[in-house]
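Removed from the display is one protein chain of the complex; every other protein chain stays in position.
Our next item is subunit A:
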Amino acid sequence: MNSWVGFFKKEWFESVKTYKLLLVLVIFSILGVLNPFTAKITPVLMENFMPEGAVLNLPEPAALDSWLQFYKNVPQMGLIVFILLFSTMMSKELEKGTLVILLTKGLHRSTVITTKFFIALCYWTLAIALSFSITYAYTAYYWDQNSLHHLFFAVSCLYAFGLLLLAITLWGNTFFATSSGGILVTLLFMISLFIFAIFPKSHSWSPLELMATPPEILTGDVIPSDLVIPYVLTIGLTLFFVWLTTTHFKKKLL
């Protein structure tokens, strides 16, 4: 346990020194402000750019629009940014050979993987919490949010899906030991999920649902109990990939 805390501290300092903390804070604040801003300004822009005389009946922006922007920006921009940031977690250490010293001193190999995953989890929590609270604050200030259902459950779906992608990136990164390996594996996984999504049957179990349905949860079209299977599957897959990474790393030649 002691070595776990020690290695965690090392990871934390490394992430601060490599500007990961700064980037996460700035980028996810920008994303947080951007959502209500886009929701509010789109009708104004449309009116200004429409040719003279054209009548456009745009409804007043509401709280839902702001959250729709949130579920458009954060899964796309936010997740891409995040996967890119943490795509070199293992490969950097493997390339430089910095882990060898620590491992010969008696650090467990499983400690390395769990710590790496845990630090990424902490950062993802921070990122989601930051952009969620900023969007929440702005939306609460400008609009009435009472008509929205399960705000916190909806964001937890996105959170769980992000964790799954992180676990897969970590696995790909460890397995191929290159920074592009992790990104490629995650990309392939996303593509296969999108292909599965063509078949309507997959909607009852696919983890992609956690990313796609939050807007419908907010409007009340989907109730949380519909998402039990995707949710459990996502968490199960996350744990499975972390376990897979650990077993693979134990056998890996450094």
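FYI, a contact is a pair of C-beta atoms (placed from the backbone, for glycine too) under 8 Å apart; a residue touches a chain by one contact, two chains touch by 3 or more; residues count from 1.
Please note the rule applied: contacts and distances are computed from a predicted model.
Missing chain, UniProt protein name: "Cardiolipin synthase N-terminal domain-containing protein", from among "NADH-quinone oxidoreductase subunit H", "Amino acid/amide ABC transporter membrane protein 2, HAAT family", "Cardiolipin synthase N-terminal domain-containing protein" or "Peptide/nickel transport system permease protein".
Across A:Leu64, A:Leu84 or A:Leu126, the residue that sits in touch with the chain not pictured is A:Leu84. Shown as candidates are A:Val5, A:Val26, A:Met50 or A:Ala140; the residue that touches the absent chain is A:Val26. Think of the hidden chain as still there; on subunit A it touches residues 18-20, 22-23, 26-27, 29-30, 33-34, 36-37, 40-41, 44, 81, 84-85, 87-88, 138, 179.
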